[in-house]
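Please read the structure below before turning to the comments.
Complex shown without one protein chain; remaining protein chains in place.
Note that the chains are named A, B, C and D in the order they appear, and that numbering of residues resets to 1 at the start of each chain.
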Amino acid sequence: MINDKNSQKIVDIIQNWSRKHSIWVLAYGTGCGAIEIPPTMTSRYDAERLGVRGAATPRQADVLLITGYLTTKTLKRVIRVYEQMQDPKYVIGFGSCTINGGMYYDSYNTIKVLDKYLPVDVYINGCMPRPEAVLAGFGKLQQLIAEGKANGATKYKENLEWYRGNQKKIIPNWVMPEYNW
Amino acid sequence: MESIWYKILGAIITVIVAFIVGLTYMGLSRKITARIQNRKGPPFYQNFIDALKLASKTSAIHHGFMQHIGPAFMMITSIMSVLVVPVLTGDQWFSNLNFKGDLIFLLYIMVFGPLGMALGAGQTGNPNSAIGVTRGLSQMVGFEIPWVMALVALMMQYKTASIVDLINIQQEQGVWLMFSSPFAFIAAVLAMLGMFRYSPFDIVGAPTELASGPVSENGGKYLFTLMSSNSIFAFAKLTLYVDLFLGGASNIVELLIKTFAIYLIPMLYGTVSPRYRTEQAIKYFWGWPLFFGFLALLYAAIF
Amino acid sequence: MREKATTLYLGPQHPGITGNMMIRLKVEGDTIVGATTEVGYLHRAFEKLQEKRNWLQSFTLMCRFCVPETDPMEESYARAVEAIEGREVPERAKYIRVMVLELARLASFMLWYGGQNGSLGLYTMGQWSVGDRNYILDLFEELTGGRVYHMYIWPGGVRRDLPKGFEQRVLKTLNYLEKRLDDYDDLMFDNAIFKKRVQGVGIVNKEKAIEHGVVGPVLRGCGIKSDIRIDDPYEVYDKLDFEVPTSDGADIWARALVRRREARQSIRIIRQVIDMMPGGSVYNKIPNPQKWTLPKGDAYVRTESVRGEIGMYIASDGGLNPRRVHLRGAAYVHAITLLEDVLIGENIADVSAIMNSLGTCPPEIER
Amino acid sequence: MNMQEIKENLITHVKANFPEAAEKEFDGNRLDFNVDKQCIPSILTYLKDRLGYIHLSHIACVDWLEEGEFEIIFIVWSPEEKMKVFIRTRIDREKPVMPNIDMIWRQANTYERELREMFGVEFIGLEAPDEFLLEDWGGPPPMRRDFDTEAYADDTFWHRPGREDALDVREEIIRRSREEIPDFAKKYSR
Partner (left out) sequence: MNTIILIFIIFLGGAILTFLAGMLKGILKEVLFLASVFVPVVLFFTNISIGQTFSFQAAGFAFQWGITPLSYVFALIVAGLGLMAAIYAVSAMRNKDNVSFFYFNYILTIMSMLGILFSRDLISFFIFWEIMTWSSYLMVVYQGKDVQTVGIKYFIFSAVGAYAMLMAIVVIYSLTGSMMIDSLIQSFPGFSFNMQLLIPILLLIGFGVKSALMPLHVWAPGAYSHAPMAYSSVFSGALSKMGIYGMVIVMVSLISHIPGGHWFREVIAWLGGITAVMGTLWAIKQDDAKKLLAYSSIGQLGYIIVGVGIGTPLAMMSGLFLAVMHALFKGTLFMVVGAIERQTGTSNLTEVTGLIRKMPWTFLAALFAIIALAGIPPLGGFISKWMLYESLIGSNHYLLVIVIFFSSTAAFLYCYKFLFGFFLGQEETEWSHVKEAPAMMVVPMLILAVSTFVLGVFPGLILNPINEAMQTLGYANTQGHLWELSIIFNEWGNQIAMQPIVYTIIGIFLFFLTFLTIKGYKETRYVTTKDISSSGEVPKEHENLTFSMNFMQPFFRAVEPLMRRQIDKYYTGFANGMEALFDFTRRIYTGNGQTYAMYVVIFVVLLLLFKNIIFG
């Protein structure tokens, strides 16, 4: 019955609906954007009413929120954490620095474009993005999930070698366990 | 033969009811906590969505067989507890196979799952999990003592170890045990704070200390099973309290009102309390709760 | 050979860490026997970038040093540049600066309330205080256009004057916050469990404080009355009447008491500033930024932030760009050597609380 | 004792013990001493133990590329006398070696680690992990003036195209200033 095309569709719709309304964000403040996460989660903006809540470890989380610039040192940890998350998983790039380096365009220690290294589903721009913008970003992600278009993880799996090549280019000492699915 | 199948069917229905009620209570608790914290909060059915989401996660990892079956152990405990505790008095459908509702058996089956889960958590090799487990076991030694004192007081006072008999006694006397053995009730409620693992006793999976402790390596279907198990278990514990101290419940509405009233105690206490350190939690349970436990025993011995 | 003690990574991905840093804990049981902090996850090389920017462009980078409280950085930069150049600041600008600084302190205290209690599992407090912090951020937004990055205090004054009726709105917010601070006291300081958790934990006594060069509330928490605003007064702090609270406990509880009273002192200062606010212009016009050079020389200024003193050293070689900017926040001394020292012998459960109490803010260390 | 007396007193004391120290006075509560790098630990110890300069506020390093020297500045503070003292020394840029002072103030350890990593200044006897802020860094010490961060960034990282178009923002500003201000924003303009 599950193999039947139509019923599969219905199952997908239900699953995507649940994924859309339950977004567990990994507690990882990678950059200065992390300062606007507490206001987003607390009383005035209250992201929890949209089903957004924090998750303590990557195994439980759905969304990796890259809050701002990534230094090469952090990038290594972010990749590690991203690969430990369970499918389906999404990445939100947060702040101008994840898009094009922002004001650190000539810094020797930060990456400029996040989607070369990790598959980004939604970018939220601004320096720093206001909580409203963050909520809008979550809204966009929800929309993408509901439509089944938030498939960054699949893209990552399919193009793993390309991503890996980019990552290894700036992380010289690659000591991580291999990601095999 | 036919009656057994009816019983099993009834038991399955009970478990499903427990699952729904447990998740709803958790959702309501999130809602109420949110209102206390000045915010709108998630809808009360948020936990169902979370559970469904976890169940529809496509991938999962485990570090070995024990971790794989850990949640199943947890499920044994919760479902067995629901089956042992009489949910509704005098109802055919909710007699749920209860094995005469023996209290000592219940105490021990309640440990079965956590220990199995602890083994699973141990196999992950994550030090946070192991530390969480040691904390949980230590805390358990803490709150079990006043809890058992309360139960022993009841058993001695009414010469029975069966929950069914205790409910019957309450209905015959027309007075709840909460009033006829008040000290046992106080000791049991204080111990309950630890049993529900809300703040200040949420030391097992304290996120800021251990990054969610024993479950830190569980995701997807494992976390779903654990979550369902927790909700069923919560319902079982609440029903147990209602059965023991609040005279049981004869219909489902009464049951819901009484269990929710009990549930509010640890929840509301939790929203305004920071977390104890492990040894402080143990010492807390060996303070006033133990004192009330002794009073309960004394009361049982005298009357 | 395998070590005996268990290694526990606290951070960078950990709910209990205050920012993006890592502490490698060696634990036996739940006692910490060794701690090594590792930083550098946020190193953006501001100081290198500033060498490429001109004096005004550098200013926009300044507020990004450390996000919980951005204005002391701008203030430090502005004063350092003014000291090298000898530029005067209008009186009104000084008062506005003090007001903004104290508002920023207040906002940062609100964040600390949330962090300190969140680390101990009392999440209600964080929901309250971080939610109320938005009212201060609203004021900032009205004044500067940004919630977090203000870029308001610049060399020669402040960027623009106060909007109409801004003072009244500040006072209204202060009245509200004062009431809320009493609520926080009920929830936090009157809480027996909170008291039990923090008393006697994370002790930084006088000897240790001198040895490690401790600053700010941590220093005041061990009984030493020290505040840059009094000792080395800047702007108009010497004209204002306020107290520097101290406490003798030297533990987290003592530091919490200090911060609790400091938050009220901030409110007091803002009220005074609004009362005493003179008229006049708010900035001395700077030359065309593309051609703005400073004379050769250097300056070191210090500003009191919530976490302690922020020191900024700027050297100018007479050119268009700074020769060298070096900023050192309070966390620079607190979060590495002091933290490693304090954590020995503490419980795993208290690490997060100790970090919050010492006011560790990793971007300040790494810049 | 006013500020001037304090300064004179300080100069006499320091001069008596370290005759080669060259002082330079500033307005306000600041006083500079230029010393040789070898007497840095002794003069700091002296200031800390005898004269009450118990707080090491800062250690900064300036790269004078043109002169081939690093200037290292120690800033100490006396809470009693409310006085900042700058101890400055210059070292050779090619072979930068400094005495270690983290036994005097523990936090100096952090400063020295940073200077070691960012400028390549070697502190004799500094006990600390090799890496401080950078990880697996292969290039030259990055804070030196001759390290070109922009070239390195262009070389190492991928830039998103389009940034170069926005180099001149003046046209955009002119274009925007002709736009009408929306109604809701009018009340905020003065």
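What we mean here is this: a contact is a pair of C-beta atoms (placed from the backbone, for glycine too) under 8 Å apart; a residue touches a chain by one contact, two chains touch by 3 or more.
If you're wondering where the values come from, they're calculated on a predicted model, not measured in any experiment.
Asks: So which shown chains sit in contact with the chain we cannot see?
Replies: Listed by label, the shown chains it touches are A, B, C.
Asks: Could you tell me which of B:79, B:169, B:236 or B:255 touches the chain that is not displayed?
Replies: Spelled out, the listed residue whose C-beta touches the missing chain is B:79.
Asks: From the listed residues B:25, B:196, B:222 or B:241, report the one that touches the chain absent from this view.
Replies: If we include the chain that is not displayed, B:222 is the one touching it.
Asks: Touching the absent chain in the whole complex: find that residue among B:36, B:52 or B:156.
Replies: Hidden-chain contact among the options goes to B:156.
Asks: Extract the touching residues of chain A with respect to the undisplayed chain.
Replies: 28, 57-59, 77-78, 80-81, 84, 87, 175-177, 180-181
Asks: In the full complex, which residues of chain C touch the absent chain?
Replies: Here the touching residues of chain C are 1-7, 9-14, 17, 22, 27-31.
Asks: Residue-wise, where is chain B in contact with the chain that is not depicted?
Replies: On the side of chain B, residues 55, 57-66, 68-69, 71-73, 75-76, 79-80, 83, 97, 99-100, 102, 104-105, 108-109, 111-112, 115, 118-119, 122-127, 130-131, 133-135, 137-138, 140-142, 144-145, 148-149, 152, 155-156, 159-162, 165, 211, 216-217, 220-222, 225, 277-279, 282-283, 286, 293, 297, 300-301 touch the unshown chain.
In this text, only the chains that are shown with their structure count from here on.
Asks: Just to be sure I understand the contacts, which chains border both chain D and chain C?
Replies: A
Asks: Where does chain B touch two or more other chains at once, residue-wise?
Replies: 37-39, 207, 211
Asks: For chain D, what residues touch not just one other chain but two or more?
Replies: 134-135, 142, 147, 149-150
Asks: Chain contact topology under the given definition, line, ring, star, complete or other?
Replies: other
Asks: Which chains touch which?
Replies: Contacting pairs: A-B, A-C, A-D, B-C, C-D.
Asks: Which of the residues in chain B end up touching chain C in this complex?
Replies: The contact residues of chain B facing chain C are 33, 36-39, 127-128, 131, 199-200, 202-203, 206-211, 271-278, 280.
Asks: Under the definition above, what is the set of chain C residues touching chain D in their complex?
Replies: Residues 36, 39-40, 43, 45, 47-49, 51-52, 142, 161, 163-164, 210-213, 215, 226, 231-232, 298, 300, 302, 309, 311, 313, 315, 323-324, 326, 328, 332-333, 336-338, 341, 365-366.
Asks: Would you mind writing out the residues of chain A in touch with chain B in their complex?
Replies: Its residues touching chain B are 14-15, 18-19, 21-22, 24, 27, 42-44, 46, 48-51, 53-57, 59-60, 62, 85-88, 181.
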